[in-house]
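Right, I'll just put the structure down here and ask away after.
Here we show just some of the chains, and they stay where they sit in the whole.
Labels run A, B and C following the written order; every chain starts at residue 1.
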Amino acid sequence: MPLLHRMTQGVFAIAPTPFDGDGAIDFDSLSRLTEFYTSVGVSGLTLLGQLGEAPKLSHEEGVRVVRHVLRQTDLPVVVGVSAPGYAAMEALATEVMSAGASGVMIAPPNTLRTDDRIVSYYEGAAAAIGEHVPFVIQDYPLSFSVEMSPSVIARIANTLPGCVMLKHEDWPGLEKISSLRRMEAAGDMPRLSILCGNGGLFLDFETERGADGAMTGYCVPELLVDIVRHAADDDRDAAHDLFDAHLPLMRYEQQPGVGLAVRKYVMMRRGLLTSDTQRRPGAGLSATARAEVDYLLARLARKDSRVVLTT
Amino acid sequence: MPLLHRMTQGVFAIAPTPFDGDGAIDFDSLSRLTEFYTSVGVSGLTLLGQLGEAPKLSHEEGVRVVRHVLRQTDLPVVVGVSAPGYAAMEALATEVMSAGASGVMIAPPNTLRTDDRIVSYYEGAAAAIGEHVPFVIQDYPLSFSVEMSPSVIARIANTLPGCVMLKHEDWPGLEKISSLRRMEAAGDMPRLSILCGNGGLFLDFETERGADGAMTGYCVPELLVDIVRHAADDDRDAAHDLFDAHLPLMRYEQQPGVGLAVRKYVMMRRGLLTSDTQRRPGAGLSATARAEVDYLLARLARKDSRVVLTT
Amino acid sequence: MPLLHRMTQGVFAIAPTPFDGDGAIDFDSLSRLTEFYTSVGVSGLTLLGQLGEAPKLSHEEGVRVVRHVLRQTDLPVVVGVSAPGYAAMEALATEVMSAGASGVMIAPPNTLRTDDRIVSYYEGAAAAIGEHVPFVIQDYPLSFSVEMSPSVIARIANTLPGCVMLKHEDWPGLEKISSLRRMEAAGDMPRLSILCGNGGLFLDFETERGADGAMTGYCVPELLVDIVRHAADDDRDAAHDLFDAHLPLMRYEQQPGVGLAVRKYVMMRRGLLTSDTQRRPGAGLSATARAEVDYLLARLARKDSRVVLTT
């Protein structure tokens, strides 16, 4: 499998971890999901992210999920290896890289403050996973309470050769993309691949600002693929027309706390997951919420015929 | 001016404070803005909120803004009186209520934790402002870092007769509205007027869940008025069609950190503000960001002919 | 091994996890440490706490540490089982209880807010570990950012029969102990065993307020045992005289961020640990800091002859 690199482009879909009604990993759904992602043209997959419920999996379960997906697909796979200690991070990174992953993703611990300590944390992490393993900085302040300025990202990228990608999920973030691209152009830092998160909520403009694509888990990844393609074709109005059709659902899915429940519910209705179960503790959807999502899906289906519900 | 009460409905527009290029309050723009809000059919105004840059005004400036608006309009006016100490809160509440305000809004200090301390804080606040002054609970965890469960809101509403309204800005919040309405129906708490914030980003469903309207500062308040009216008429599809047309701009305006800059810029372009200046420290818009907003406005104007730009 | 119960008293020493210079678990030191704790008269041990670097151990390592200690001692052992998901919590709790632990300790996840969600979190946890397993609420706002009022602790204790102990580490906390004891006396909640943390920094008064003892990791646990015994004997001045002699060192050890480094260093100097290594990332002590600790130890040794340094 090719390794992640600084020019990586496209959509890396963050896959949810499917569970059956008892909370056991549902490998059949995982196979189906993997096939689906491949069929819609994503450029890669991301496993064991926060929204993959990674912290609720044991080490062994996480490795099994990764191996299962790697057997099913030729797509590059990024694996979240964030952990409270470097020992666990190293163990997981070593295992998944040798299994064929293309890189790992590392989020900062939520008590990390000051630029110096952020840089130092990533230096330690890179030493732990091995300096030749490509890694992704996960920059998601809303969830991790850690803010990284463009200059701290530049310091990490300048210091650590393994740092090849930024999962950009800051908010607001458009100026951040522009700043990073300016710093690269000025020779102040090496180029990074920038893939954007936040459920895709700003992908229409993020691609215009210089992002290379998306790394997020929106329940209709076809949309993400299209937006990135339209951006490559410089077809601005087409990108926004399609984006705007999906925005009501994207916005609903992007609510903190219930987002994953919405995502799994839609994927269940699309026939990709057998169950929308989350491991506990986790927020579910009320009947009213499900009806609201159904209404949004029905409205969306009138504009995007690919949104077909099978259940 | 009628006081706020538990059945208050409609849209309370949160007015930005206009400044001229030097940071002085621009009372001409404030007059123009007040007239505009009245003309588009809002039910009331909210002054000295966070997004009114209230913390950057001196006490005297705040009072002048309120008196100026009260002289211009017959609409009910809610005034934000949040302060680190009850003495300042009491002073401002007394002054604006005697000037003709219809109620005050109180946000929790950002270090407040535990239900008991939240209830106790509001008890102290109500004692300070006077138990007959109607007040609004400002429930905005993303900004204030304080979360209030439905049960703590019920405790406040049961204890304090002045508590008549909830500015609902929790996230996710749809189930919270449903829970509160259920508790009211079960007789567990008195009815509260619920007006929703978050830039209107979920207003389409919030009204369906039982909210009485909106209290937010979206730069096209006509949309908020329409959504609330469609909801009253039970015209679901019309509400969503119109809402969806505005969502791309609403989403852009709702970015933490730059939201107010977007709002002031659009209001300047609509001819309502002479300048989009914020008092420092405050985030401005880059040329690229302004062009993005212009693009969104141009797209919106094709669907909503009221969005006319004069500058 | 007897189970934890509501009348449990004394000192539960929180044991650090010893590592050798390469970061491997040092079971010889763990044996020595266990023997030491037993010899100085503690009433129990707590393993896999935050300061036991539990998050840096794999599940298997954690279980090995627990089994090793249980083989060495007849003291009751409490095991920290906090985890992001209930599945991991259940797995660890089941394993250590069947190995002979006397109870488990559960900290709230750091994003938990509102009384209702705190209670609901512990309900889910109790269901996961089994309702007959005695558990300890770890109430440590400085570290976990979650505050629990006396009333929320009462709700948990009233609802969940397994809740038998509070690890009290709030700050300020003296009034909290008094409040809980008053609520118990008034019949508003069942009695809880209250053992205090915070490095013992307020143990002199906590015992006077009604605490049953300490659960903390101060590097001279003999002091904790003495304070609890003096409190039982109502020998107030003797307790404070001894306490005050240790306070300069306790205060130094209780600094957030370097506390564990101080603790391990002193325990190494006392001959209990072969190395003061922490797993990375972790803060070490500078040469100046070591000299400061040495100076404090020398001063303490003049007042408490048990503080003998062997290295």
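Before moving on, here are some points about what is shown:
Assume a contact is a pair of C-beta atoms (placed from the backbone, for glycine too) under 8 Å apart; a residue touches a chain by one contact, two chains touch by 3 or more.
A quick note: this is a predicted structure, and the numbers were derived from the prediction, not measured.
The complete homomeric complex described by this structure file contains 4 copies, of which 3 appear in the displayed model.
Criterion: only the chains that are shown with their structure count from here on.
Over half of the residue numbers at the interface between copies subunit A and subunit C are found on both sides, making the touching surfaces mostly the same.
Separating the CA-averaged centres of subunit B and subunit C is a span of 46 Å. For the pair subunit A and subunit B, the distance between C-alpha centroids works out to 34 Å.
Between subunit A and subunit C, the centres computed from C-alpha atoms are 38 Å apart. The residues of subunit C lying in touch with subunit A in their complex are 23, 53, 55-59, 83-88, 91, 110, 121, 124, 128, 279-281.
The part of subunit B that touches subunit C in the complex is made up of residues 113-117, 141, 147-152. For subunit A in complex with subunit B, the residues that touch the partner chain are 171-172, 174-175, 178, 201-202, 204-205, 208-209, 240, 243-244, 247-248, 251-252, 255-258, 286, 288-289, 292, 295, 299.
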